[in-house]
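Yeah, one chain of the complex is gone here, protein chain that is, but the others are all in their spots.
First chain written, first letter: the chains are A, B and C, and each begins at residue 1.
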Amino acid sequence: MIQNLADGILTGSVISLGAIGLTLIMHVLRFANFSYAELLGIGAYAALVFDRLLSALAPALAAAFRPLTLTGSLALATVLAMALTGASAVAIDRMVFRRIRARADPLSMVFASFGVALIVRNLITLAFGHRAQLYSNDIAFAEVVSRDPMLLIKPGQVFVLVAAVVLMLALHLILTRTTFGFALRAVAENPTLAQVAGVRLAAMVTAIWLIGGALSAAAGVFYALTNHLSPALGHNFVLPLFAATIAGGIGSVYGAVAGGFPVGIASGLSLMILPSGYTPAMPFLIILAVLLVRPHGLFGEARA
Amino acid sequence: MTASATSSATAAAAPVLEVAGLEAGYARDLPIPQAISLRLARGSLTAIIGPNGAGKSTLIKAIAGVVPVSAGRVTLAGRDITGIRPDRMGPMGLAYVPQTDNVFQTLTVAENLALAPRRTAGRAARLAELYALFPPLAAKKADRAGSPSGGQRQMLAVAMALAQRPAVLLMDEPSAGLSPKAAGAVLDLARSLTGQGVSVLLVE
Amino acid sequence: MVYPTSIDWGKPIAETALWVAEMINAAGGVDGCKVDVVVRDDQADPKVGVDAAEALVDLDKVQLLIGTVSSGVTIPILTSVTAPAGVMQISCCSSSTRITALAADGTTKGLWFRTFATSKVQGSVAALLARDAGIRKVTIFQKNDDWGQDIARLAAEAFKGAGIEVAGQVAITDGQPSYRAEVTEALATRPEAVYLALYPKEGISVVREWIALGGTTKMIGTNSLKSDEIRDAVGLQYLADFIGTDTSTPRTDSAAAFPTTFETRFGRPPSGPGLPNSFDAAAIALLAYHAAGRGATGAEIAAKVPLVTDPAGEKIAGDVEGFRRAMALLSEGKSGSYQGGTGAVVFDRYGDVTAPAVSWTFGPGGVEERRYIPLEEVGAFIAALN
Partner (left out) sequence: MIGVISYLAFFATMAGILAIAVLGLNLQWGTTGLFNGGVVAFFGAGAYGTMILGGRPEPGQFGGFEAPFLLAVAGGVGLAGLVAWAVGLLTLRLRHDYLAIATFGVAVAFESVTRNAEWLTGGAKGLRGFPRPFEAAVGDPFLYGLLFLGAVLEALGLAWWGLERLTASPYGRALRAIREDEEAARAIGKNPARLRLQAFVVGAMLMGVSGALYATFYAFIRPQDLAPILTFQLWAMQLYTGSIQYILIGLVIVLMLLWRPEGLLPERIGRRTPNRTAGTAAATASKEATTP
């Protein structure tokens, strides 16, 4: 029970991080973006490349911070990957979505996003192969926090939780302390009014892709750090991210944060009620439950 | 459309806003204003009146750049502003107050106001001026903009528009949904703005 | 022929079968005619596979269909295309015991054969190995698909039959971001060993998580885990107690010769799954076709299969010379005993084969064989379970 709860919180932090950008994109651009989760894959693989490069250039960086398997080079690589993934997100928008936005309806956008997801996944497979990859081959053993009730936590997971919370706090400060943050929230609430109030929508869309890409990259690295990398990494997150976004309320940054945790926790706790084969259905049962109580999500507002 | 224009001031020789042969909107779901022309003098207050669904709102949105213009021209102080993006209207000197959803409810009053003059010179001074002009807003700076009364929300919406130092202010049914007293206050405010050289165009 | 040629492990299977056709042609062709193999891709998707089979039966008028790999594709082809149309179907690799049930109730009309032993052999051998290792309590991780459910059920029956407690059965659905909850669940059952009926993709996550959380390193795994990917990602130091199971080829000359001839032809060793099986499926099918004659129907070809695999017949080698000799024998109405990449193949009345087994483990150089379990021992163990 406690173990499942702890695991759920840790998984939830990765989901939340990934869902923040998705909720803004879905709200501002008004389409369900099925390719968004591929940004996690781009980020994780970009960090892998930077990590290998950096540790080859500066072997001193390759030492791990014990008890984590995280190395100095991977920490730096993560920052670089966040930048690169943000840039890729903007590039994908410019190359695909902006063109379709100009001439077709949101359903075409949804189908285009399927296409983008396929292309990204296949490019990753082409470059890195089907095989699972790891940042570090070490297995970081879980520490026994408590024996009764049994509670095992991996140091890497604690790090991921802390890092995710730090990133969310940084975003929170930007959103509440800077005029750029006000504008971002304004766009999220009402894009048309934001334009009337003098906010440049196109610039904000670019900013959202950058932020979303960077946070997704971090989520991808954090996930791969405690699991492994494979071309399907992003794809596996599509449904949990949607679940977190909807449960939190589309367009609400805080909702995405709040939505990620119940999705993670419920997936962990579901095994106590249902046989293990049913776990994939869990995120949706959460969505349904939330929407029944609050038709616009936990933090969402009714919108026109 | 059967709208009549009345003006409280006589039209000056050089109108600040000129609309010629404007058509806008979509055949499918919005009433279309057809071939509308009007001229606004500096410091004038103009109201467009007409039955529901006549397309008054669409006209004002077209001038503000929120819905596309299909024919005609909009000129502001001699510059053609037809169909430019709404976020470029403010710096050009035209501000627009929508009828509903005209403040960001999830932002605080102060955050709402801080948004508007982002690219205006003398921003701090302007904000101070506005708080002086609207004392109730200064008192509720830290409150969510969704919480104040309808009148104060309308006041905030106008303040946000004024923060851009417009020469022309467009208002879409500013008294809709307000108590008679609050509606009166808003109209008084509109009238007082003309005294400062702002031309106001409102639809009711 | 229907095989998943667009999938990396499917292509060599198809190439092996085509190679057999080349050799049959070199040996004179089926009843004097050159064999023309039409290959269609099923993408391991049932809809695509049925469409491909339907096209072969309707447009190309085939009477013999070789394929395919996934049981989930093989079964709809069998039930909706080949069996209704009276076309013989032979597969290298479908292992589902469900097809045995289809054969038993007559749905396949005796038109169905496969050269791959069902999951029952592997499941039973897992129990045999666990018993020998002194394990009394296992928990099963199973891939949540038809193969995984099938083999886990068979293994669970075998474990129980061998007196080993099955403490838990945890289904692993692929494509989930995390298997931590599932692993935690399995951990709570405190098994002495775990049985892994998984593919490498999710196997890596599960095993790494399992070890990180302090689970036992005593693991028994299916042949699907026979990959360097697992070894590299988990690390040899944690795999010392790992025992793998696989069906094997009998230790006969023909089976021993297969890797050499394969390497001569393709310039690489036959490392993928199902290659000797694919070879034998194609060879037996085409020889039976020859025996039935060029205009034969599917049922006529199927009827000649026992002639090709008659244990009492003259031994037939799986090469050009062997095929030439076999076709001469069959033309005279005599029988032969085909000796191929999987040894002397004998089908039971449901078109199934049985097979000896091996246990294997991970070593520095790759997969290493531990122990060969002959057909008789496998058979005796399975019989003892019931």
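Keep in mind that, in the parts below, a residue touches a chain if its C-beta (ideal position, glycine included) is under 8 Å from a C-beta of that chain, and two chains touch if they have at least 3 such contacts.
The structure displayed is predicted, hence computed values, not measured ones.
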Contact partner of the left-out chain, one of C:V30, C:V50, C:L111 or C:A255: C:V50
Residue touching the undisplayed chain, where the options are C:L18, C:C33, C:A85 or C:A167: C:A85
Options A:F141, A:F180 or A:Y278, residue touching the unrepresented chain: A:Y278
Touching residues (missing chain, whole complex) on chain A: 26, 30, 32, 100, 103-108, 111-112, 114-115, 192, 239, 242-243, 246, 250, 275, 277-278, 280-281, 283-285, 287-288, 291-292, 295-297
Chain C, residues in touch with the chain not shown (by the definition above): 45-47, 50-51, 54-55, 58-61, 71-72, 75-76, 79-80, 84-86, 96, 98, 101-102, 105, 144-146, 148-150, 171, 173
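The criterion applied here is as follows: only the chains that are shown with their structure count from here on.
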Highest-count interface - the chain pair sharing the most C-beta contacts: A-C
Chain with minimal offset from the mean of all protein Cα atoms: A
Inter-centroid spacing, chain C versus chain B (mean Cα positions, whole Å): 75
Touching two or more other chains - residue numbers and ranges from chain B: none
Numbers and ranges of chain C residues touching at least 2 other chains: none
Residue ranges of chain A in contact with chain C within the complex: 3-4, 7-8, 11, 14-15, 130-132, 134, 137, 139-142, 144, 150, 152, 154, 223, 227-228, 230, 232, 235-237, 240, 267-268, 270-271, 275-277, 279-280
Complex interface listing, chain C residues touching chain A: 8, 144, 170-173, 175-178, 180-182, 184-185, 188, 200-201, 204-205, 208-209, 211-214, 229, 232-235, 238
In the complex with chain A, residue positions of chain B that touch it: 64, 66, 85-87, 89-91, 96, 98, 101-107, 111-112, 114-119, 160, 164
